[in-house]
Structure formats: structure tokens, C-alpha cells
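Structure incoming, see below.
Missing here is one protein chain; the remaining ones are kept as they sit in the complex.
In this document, chain identifiers A and B correspond to the written order of the chains, with residue numbering beginning at 1 in each.
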Amino acid sequence: MKRFYEGVSVWPGACWLLVFFAVPLGIIAVISFTQRDLAGLIRWEFTLDNYLRLLERSFWVGPLGNSVALAVLTTVICLVLGYPLAYVLARSPTRRKHLLLFLVVLPSFTNFLVRIYAWFILLRPEGWLSWGLRLLGIEANLFGSWVGVLIGLVYGYLPFMILPLYATLERLDYALVEAAYDLGASRWQVFRRVIFPLSRPGIVAGSIVVFLPVLGEFLAPKLLGGGKVPTIGVLIEEKFLGRVPDWPLGAAIALTVMALGLLAVSRHFHAVRESRWVG
Amino acid sequence: MKRAVEYGVTLLVALDVCLTYVFLYLPIVVLIVYSVSASRYALVWGGFSVEPYEKLLRDPEALRALGNSLIVGVVSAGLSTLLGTLMALGLERGRAWGQRAIEVLAYLPIVVPEIVMGVGLLLFFVQVWRRLGGDVGPLPTVIAGHVAFSISYVMVVVRARLRDLDKSLEEAALDLGATPAQVWRRVTIPLLMPAIVSGALLVFTLSLDDFYVTYFSTTGGSGFKTLPLYLYALAGRAGVPPQMNAVATLMLLASLTLVALALIVQRRHPSPLLPSPSEGRGAGGEGEKIGYRGDRI
Partner (left out) sequence: MDEVSVELREVTKRFGSVAVVEGVSLQIRPGEFFSLLGPSGCGKTTTLRILAGFVQPDAGEVFIAGKRVTHLPPNERDVNMVFQNYALFPHLTVEQNVAFGLEIQKLPRAQIRKRVGWALELVRLCGLESRYPHQLSGGQQQRVALARALVTQPSVLLLDEPLGALDLKLRQQMQLELKKLQRELAITFLYVTHDQEEALTMSDRLAVMNQGRVVQVGTPQEIYERPATRFVADFIGESNFLEGRVVAWDGKKALVQIGSLSASVISDRPLALHQWVTVAVRPERLRLCPCGRSPWTGQVEELIYSGKETRYRVRVSPEVTLLVSSPTPNGIGVGDRVGVEWDEHSLRLLDHEALL
């Protein structure tokens, strides 16, 4: 059998990935060390300037800070909102489980842009949310604000947190919980000492699936932030496709995002893979 | 006192569950409602009307975007399913030279932020491709990018299913006289089919949905648009045109159909992509029926 497969079939896919994925990443790295020419494109002189500019405070505090803060907050909020739901789902009787799961999964398979756009409608001054808030006496325009972007992000990524959490919680052997009760633990103790630790792989997986993409997000901040919420993603887009392009700088920023993301996740990369069968 | 706290927590949890479902679906409902409003602006309610849809169908740009989305989707799903399945088979069953490295390479696209991939492709096509062989046009460019990120998803899905496959089935086929090629054709591939179909549907959806990779690799300003790009362009215009709601709703309905399809496939043949509820503790549900051995006398 081994003779037949011998791994030969890997190569077509691997080559495609090499050419259209690995090489582009390599090019980003290379270009991040070049200089900007008059049109904002590349002048083939190598320099560390771009990275030095990233160390400037305006980058740190501004886009980078926004991105990281948004990513962290989104992850945390999704976790807090999603965990109880995932738990309830996991413990539901089989019949209802199918339906409830379907309902949770459904929005995540609809177009992300469409969902962000829906909040675009809701958050605008003429939209429902402002109308609702006005009823409560709060005069606030959430559109073009940090909070608005956050709402949109949480909305977009919540299902991605719920799914891995559900997958892990669903595999939990309830006999362990019963054993803990049998030994005298209270409900809180059972949660803290049995359920929560055992759901850790799911938490890690869900957090990764939310944190990393949000770091590079540009749709939500651009559409819902109305230009007032600069993030790394928005910045990258400006540098490549905006009015005043600066490709080398853009490349440097992109590489930094990727490195940051991979770093934050590297320790847990194995956990993502293992979590699939440890559950 | 403890009882009160416990009840409080249970109430909070119940509240969280209900509110979350409302939260998830409210914007979608709003979208659908507004798509049938007669008004010059997408955000104002002006009475029931199908005008937005009419405007949409009369817009040639919209129809072209739809066509592009479909072509890109079908082609990239087909290619990436083929390549991804081959990769899964090779990685799981073979001992390829450089296997570790290829495994890392295959899992990377799932972890790398889409925007980085998009930028990379942009640079690649402008700096390298054009210099080597001239312009290929946006369609192959976009397809190449879509296949690149899709291969990994197919590979993950198929590989997981392959791992769960009972090896003794392939041994039994060999034992009964089948050559390795016959084993593949008569046993392995048929048993993998649900995962392969699942994977294909998944990447088709991902392709239809994709914004970043498409946007950047077509340098955002060119004439080539897929549906998400078309939607984005509309949103950018001052005075938001009502077609937007119509487009958004249609895309929603299309996704709905695809998801329903995927879940039907999954129900009949459980796939490891979507967690399927297990019947009985930790034993796994219908998926375990492969090589099922029971005592149902």
C-alpha cells in the first residue's frame, strides 16, 4: 500500500501552495526592506527604514494599539457570550441540538461583508440602534465609533468562537461531572475544577480563530468606523490602494501583523491540532 | 443564599443564550426587511416594494459580478478539492520526502491573516508574474489566490475523515485479492466521498464570500468584481443606493441554501468539519458506524 501512495500525490497541491502562498509571503518580506519611489511603488534600494518607522509612537499607539485592543476585546467578549451558549448547546437533548446548532452555524456561513453591512445599517444615525438608544434617553451615534466597530466584530466572529467551544464541550464525558458532584463539589467548584479545565482546548482553539483574523481586519473598522478607527488592516489598505501609496511600508506592516499573530499563537498551534482529537 | 446565586446564574445563562440568538439574527432580519422598502436610500423605510430588486437586476455590473463570483467559485472549488484531497491522501498514507515541511505549509493558510495573503498576491502578480509572462488578467489571478487558501481547508476535512477510517477495511479488500489501486477506487474513495463533498461545498462558500484576497489581488480598482467587491463598492458611494439591501439579501439566501445542502450531506454521512452530536458518551455518533460491531440481537 505504502508503495502506491508514497506521498507522490502531495506534490501538485504543495507546488500550488508554494507558488501562490509561500512565494507571495516571501515577496512581502523582501519588499518590506525596499524604499518607496515617487509613485509609491518600489525603488530597489534596501533599507530598514520601514521597520524603524513602525517603532514610532504614532504607529504603536494608533493602528497597532487599536488592532491589538480590538482583537483582545473581541476575543474576550466572544468567549464570555459564547461559552454559556456552547455549554447549553452541548448539554441539549439530541433533537434540539441539531436545530440549535444549525441556527448558530447559519450566520457564519453567510457572507461576512453582508453581516458587517447589516450593522452598517443598524448603527447609522437613521438606524434602529440609535433610535432604540434615543428611547432610553441616550443620544449617541455609534456609527463611526470604536464601540460600533467592536459590536460589528463581535457579531462577525461570535460563531467562530462558539463552534470550537461546542465541539470540545460536546465531547466532555458527563460521568466526570457526576463523579465530582458525588465527591461533594458545589456547582461552582465543578465548573472551576472539572468543566472549565477540560474545555481549555476549545477555548484556545476558539480564541485563535477569533484573535488572528481580527488583528488583520479592515472591513469592519473601515465600514463601521467611518475613518475614525484606524487599525493595521485599514492602514495596510491605505498604503497599497489608497491615494498616497507606500508599498514598502505596507509590506512591512503586513509582515509585522503576520509575525505578531503567529507569535501570539505559536505556543498554542499544537493545541489547535491536538484539540481536534483530544476534544 | 447559595440557592439564590445558583438560580441567578442559571437565569443569566438562559438570558445569554436567548439574547445571543436575537443578536445573531436581528441584523439579518433588518436586512431582509429593508430590501423590500421603496426608498431612494437604503437606510430608510419607505413602504413595501420590490424596487430594489428591480434596480439590481437591471444593473449590468451586478450581473457581471454574479457571473464572476460563480465562475471563480466553481473553478477554484473544483481545483482545490482535487489538490486538497490528493494532499490529504499523500500526507496521511504516504511517506513523502519533506513531509513535515509540507504539513506546516498546508496548515499555514488557515493561520495567516487573509489581508496578508491578499497583499502577498498583489505583490506577487505585479512584481513577479507580470515581469515573467505579461498580464494574465484578473480572472486567473483571483482563481489562483482562491485555490491557494482553499487547498488547506479541503485537506483538513478529508484528512480528518481519512484518519477516522477503519484501516481494517482496506486490509480486508487487499485480503480478498484487490490491488492497491482497486482498494482505492472501490473502498477508500467511496468512503471518503462525504468528506470530499463537504470540503468542496465549504470552499465554494469560502470563495463566494471572499473579500480580502479578491480585493487585493485585483488591486481593488480594476473593473473585475465579484459580488462582495460589488457590494463594497456600493457601500462606498455617498447616498447609499437601495440595491445594496437587495444584493445582501440575495447573497444571504444563497448562503442559506448552500449551508442547508452541506448540513444535509453531513446528516447522512457525518463529516468531521461540523461537530456532530454524539449519541452516548464519547462514543461518537453515526460516524462510529464504520466497521461497526454491535450486538443487537
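List of remarks:
The criterion applied here is as follows: a contact is a pair of C-beta atoms (placed from the backbone, for glycine too) under 8 Å apart; a residue touches a chain by one contact, two chains touch by 3 or more.
A quick note: this is a predicted structure, and the numbers were derived from the prediction, not measured.
Among the chains on display, the ones the left-out chain touches in the entire complex are B. When you scan B:A172, B:A233 or B:L261 for touch with the missing chain, the hit is B:A172. Contact with the chain not shown here comes from a single listed residue; of B:L191, B:V213 or B:L234, that residue is B:L191. Even with one chain removed from view, chain B keeps its contact list with that chain: residues 166, 168-169, 171-179, 182, 186-187, 190-191, 289-297.
Just so it is clear, only the chains that are shown with their structure count from here on.
Look at where the CA atoms of chain A average out and do the same for chain B: the two points lie 16 Å apart.
Interface of chain B with chain A (complex): residues 2, 6, 9, 12-13, 16-17, 20-21, 23-28, 30-31, 34, 42-44, 83-84, 86-87, 89-91, 93-97, 99, 102, 105-109, 111-117, 119-124, 127-128, 144-145, 147-149, 151-152, 155, 160, 170, 174, 180-181, 183-184, 205, 208-209, 211-212, 216, 219-221, 227-228, 231-232, 235, 244-245, 248, 251-252, 255-256, 258-259, 262-263, 267, 272, 274-275, 277-279, 281-282. Within the complex, the chain A residues that touch chain B are 1-14, 16-18, 20-25, 27-28, 31, 42, 81-82, 84-85, 87-88, 94, 97-98, 101-107, 109-115, 117-122, 124, 126-128, 155, 158-159, 163, 166-167, 170-171, 173-175, 186-187, 208, 212-213, 215-219, 223, 233, 236-237, 240-241, 247, 250-251, 254-255, 257-258, 261-262, 265, 269, 273, 276.
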